[in-house]
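Dropping the structure in here first, questions after.
All protein chains but one are shown in place.
Letters A and B mark the chains as written, and numbering starts fresh at 1 in each.
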Amino acid sequence: MEHFGIWVAAFLTLGIYSFLYRDNPWYKLSEAIFIGISAGYWVVTLFWDNFYGKFWIGRSEDPWLWVGAVLGFLMLLRLIPKIGWISRWPLSFIVGATAGLWMMNYFSSNIMMQVKDTITPLFGVGFTASAYDIVGNIVIAVGTFAGLVYFFFSKEHKGAFGATAKLGIWFIMVTFGASFGYTVMSRMSLLIGRIDFLFGDWLGLIK
Amino acid sequence: MSTRIKEIIVLAFIIVFCVVVYLGKVMGWMQGIEFPAWVSATVLGIVGLSLLWILIRTIGGKLVERRVVFLYVGIAVSLPLFMTLSQKITISHEVQALYNALVELPPGSKVLVSFDYDPASAPELQPMAESFIAECFKRDLKVIMMGLWPQGPQQANMAIEMALTKEGVPSEGIEYGIDYVNLGFQAGYEFVIQRMGSSFKSMFKTDYRGTPYDSIPLVKNVKNFSNIDYSFNLSAGFPGTVEWVQVAVDRYGLKLGGGNTAVQAPTVYPYLRSGQLIGLLGGMSGGAEFELLTHTEAKATKFMLSQSLAHIIVIAFIIIGNVAFFRGGRKSALRGTE
Partner (left out) sequence: MRKEIPLVITTIVGVVFVIAYFVPHYPFNRMNGWFSDWFSIIQACAIVLGALNLLLISSQKVIKRKEGWGYAAVIIASFFLMTYIGFADGTRFREPGTNFDWMYNRMYIPLSATMYAILAFFVASASYRAFRARNAEATMLLLAAFFVMLGRVPVGDVISGFMPDGYQLSNLASWVMNFPQTAGQRAIMIGIALGLVSTSLRIILGIERAYLGGD
């Protein structure tokens, strides 16, 4: 079974990679299998972890879980066109909950905490910061401010305001460049992992 | 001979080659390949010279087909796996900070590890998970694992299996339910974290095996985040580190270190700067640095040579593409790459 398993894994891996040459039935077959087993995987884990593990086991201790179960069932009625409108109720629950939670979380963590860290003494409390930290603090404060000015489109980017926005673009270009560099790193890492499987685990060529 | 027949012949050859090599591996008459240093240097030299030749051709107006780029990427990633060249890995500040926070914990401390990724991100995050858990076991720290992604608990099992084989880990004395536990997965994104803030048990009524929460010695006295001493989140996207910071750190005061894929890492640097994240392992290089700190050199360290060469190849082709652009103008550059 171990030998069969590793050949199945290699077959599916190479099937996906065959797309690099051109689109072909081997790739399409591998892709279809992936779609099917992914959907199946999610259904199985959700059934055992959520429906059974959370709702079914917890329903006697916490009867309010039945409300969630009913709302969940109403969600599934979306598949029936005539009564599909009722799925708006659980959908609006999800949207409302997400909106409420995100509004506070993002305001607190992504606005307040970030602004607080930006508006700090540039030279440290009592001029205790090192030259490295002073330069860094200035870069952070100026860069964040300039970047925010760039995103302010209610005023035309002219004069001093425009110059600040221009500086903001430079900082944002550095951000995008770093993101691109890290994206390349990430994709290459994933590829290395698969190549290691093919040449190492499957063919045993890597010592 | 038609293209179709050529393709079939090549495919048949590849299949026969793979079968023979596999049989060689199974029967034992084929050992792994390892390039000596001079071969590695020669191979790298040949790759470098071929790139120079491509650059010269590009300056001459002959552009490269995309399958050649694919071939070079494949070579850049594959060949270093057979090389024995070593590289010096520099430890970055954010990796050191995460490690320092871990080693400060007294024995018996409870560490929550959240596996928020799927197999697609495993090459980057799995080595981090293995070395982190191994370090926890070496220091007698208790590990509580869970996942906000459904594949997380299975990745956690695989990480535990590898961590127990690491040098210095007292694997015989480590027991499930006492030294570590896998609570499994729950759907709900950040609402799971939100609920855990008041009660772990209300979200995870059983562990991943179906054992009731109160029957597990390690967690029966763990009510919420106030009973957790340190948390490490392995994240590949949403939900992940951002949600843990927003809910667990900012609302419940949890101490959190992040292990992120390289795609996500740049986006969490503001949290690192503001102190919401204690430390960060970014991508495979972060994993390699952490392996070095914990003396558990494994896949992340081994893959860094491939990573280095792959980056050089990408940079080389960007430069070559720009040379073509500046030499011939936009039209000829686009025409030549079809």
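Following the convention adopted for this analysis, contacts are C-beta pairs under 8 Å (C-beta built on N, C-alpha and C of every residue); 3 or more make two chains touch, one makes a residue touch a chain.
These numbers come from a predicted model, not from an experiment.
The absent chain, not drawn in this view, touches the displayed chains A, B throughout the complex.
The missing chain lies against subunit B, touching residues 64, 66, 69-70, 72-74, 77, 87-90, 92-93, 118-123, 151, 153-154, 157, 161, 184, 186-189, 191-192, 194-195, 198-199, 202-203, 206, 208-210, 251, 266-267, 269-270, 272-273, 282-283, 285, 304-305, 307-315, 317-318, 320-322, 325, 337.
Panel shows subunit A; residues 1, 5-6, 8-10, 12-13, 16-17, 19-20, 28-48, 50-55, 62, 64-65, 67-69, 71-73, 75-76, 78-79, 85, 88-104, 106-107, 110-111, 114-115, 118, 135-136, 139-148, 150-151, 168-178, 180-185, 187-188, 190-191, 193-194, 197 of it touch the chain omitted from the view.
We take it that only the chains that are shown with their structure count from here on.
The touching residues of subunit B, when paired with subunit A in their complex, are 18, 21-22, 24-26, 30-34, 67, 70, 73-74, 77-78, 81-82, 120-124, 150-151, 184-187, 190-191, 194, 202-206, 208, 210, 243, 245-247, 249-251, 261-263, 265-267, 270-271, 273-276, 282-285, 299, 303, 306-307, 310-311, 314. Within the complex, the subunit A residues that touch subunit B are 3, 7, 10, 20-21, 41-42, 45-46, 49-50, 53-54, 57-58, 62, 97, 101, 105-106, 108-110, 113-114, 116-117, 140, 175, 178-179, 182-186, 188-196, 199-200, 202-207.
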